[in-house]
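Just one protein chain is left out here, and the rest sit where they should.
The first chain written gets the first letter, and so on, giving A and B; residue counts start at 1 in each chain.
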Amino acid sequence: MKKNTWKAFTAWVNGTAEESRPLRREAGQSAHEKHPLFHLNEEMRVRLFRWEYRAVALIVCLTVVAVLLFTVFHLPLFGEPNNPAVNEVVERYVEKGLEETGAVNMVSGMILDYRAFDTFGESSVLFLAVTSVMMLLLRDEKNISAEEDIQEAHERIIEKEASDRILQKVVSLVMPCIFLFGIYVVLNGHISPGGGFSGGAIMGAGLILYGSAFGTDKVREIFTMKTFRRITSSALLCYAASKAYSFYTGANGLPTGIPLGTPGAIFSSGLILVLDICVGMVVACTMYGFYVLFARGEI
Amino acid sequence: MTIAFELLLILALILCAVSALTSRRLLVAVVIYMAYSLIMTVIWALLQSPDLAITEAAVGAGVTGILFLTTLKKIHALKGTKDE
Partner (left out) sequence: MFRELIGGCLILMGVLVMVVAVAGTYRFKYVLNRMHAAALGDTLGLLLVLSGLMVLSGLTALSAKLLAIIVFMWLASPVMSHLIARAEVLTHAHIADECEVIRHDDRL
């Protein structure tokens, strides 16, 4: 039995299982005909299916809610001083965070120093996500027909004709401010609230705004596929290299040779500034990449 | 006073979540989802985590909404597009 299943599986993977498929379908059909509900008319069956679907969805939903609520009720009370899990870590972060990471903004110190590896995973997930979207939606010679090409050109003409003068004027006024604010949030991540992710999202939103006002062809003058590839990969590599250096030298508060500086200054807190810039670059490129891949199918 | 405001926000949050799920038109659901994100931003700011508030405002209310709308336009699910 086991061997049979494995054989069927390999045959299915290799694509040689076509001969057995019709047989199975026939068998399935006859079994279906034996089902007492088969002779009901189509509408009734659809209605029954809808009803069943709703009932099952409700049951699954209620079960999940019940399990979650059960778990939540068994958690220790919020803010209780004797809670086991919160004592050491929180104390260490609150008392020694500033001293060990040099970041005034404790959140930045946590996510980019104590848990920088986690943040590296997040950036890689974003990169992987945009790569998969590219695999699905990127247009090239292989996956495009002439018909689609004509439609695309038509849409482009409509976009150009429908471009809005008022929007363009206001965007060219507002856009530098948005970018400056995004860069400020990224560079100031270790001093004030913000950091790589939020600043990168702001910059990406600015790029999207520019692209939707002037058309994505205009953005391509400064931001092409080549820049996208270069920026994301070099930022991820830079992140990986600096964190690898930090792990190589011991990581756990051991001296790395990078001065922490005075807390509150812009050049302080060691590697956090570099990591912030890397994350911001990746996030900004990813956001714009998502938009332009969804809208147009090419960067 | 603050507690009343927080309760109001949470009620609005639940209302937004439920109506985003139950709304028939996709465009309406997206707009309600963006409103949900804005309320969530205010709640994060009230809970004294401005980092999360900034991220939620930029990602939840901005970029995600734009991506949803772009997808709706691409699959011709908006009113007034070619297929309707």
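Basically, a contact is a pair of C-beta atoms (placed from the backbone, for glycine too) under 8 Å apart; a residue touches a chain by one contact, two chains touch by 3 or more.
Quick caveat: nothing in here was measured; it's all calculated off a predicted structure.
Student: Kindly state which of the options A:8, A:153 or A:167 is in contact with the chain not pictured.
Tutor: Result: among the candidates, A:167 touches the missing chain.
Student: Going by the touch rule given at the top, which residues of chain A touch the chain that is not shown?
Tutor: Chain A touches the missing chain through residues 161-162, 164, 166-167, 170, 173-174, 177.
The definition used in the following text is that only the chains that are shown with their structure count from here on.
Student: Please work out the Cα centroid separation of chain A and chain B, and write it as a whole number of Å.
Tutor: It comes to 18 Å between the two C-alpha centres.
Student: So in the complex, the part of chain B that touches chain A is made up of which residues?
Tutor: Going through chain B, the ones touching chain A are 49-51, 53-55, 58-59, 62-63, 66-67, 70-71, 73-74.
Student: Applying the document's contact rule, which stretches of chain A touch chain B when the two form their complex?
Tutor: Per the touch definition, chain A meets chain B at residues 105, 107-108, 185, 193-195, 197-198, 201-202, 204-205, 208, 287, 290-291, 294-295.
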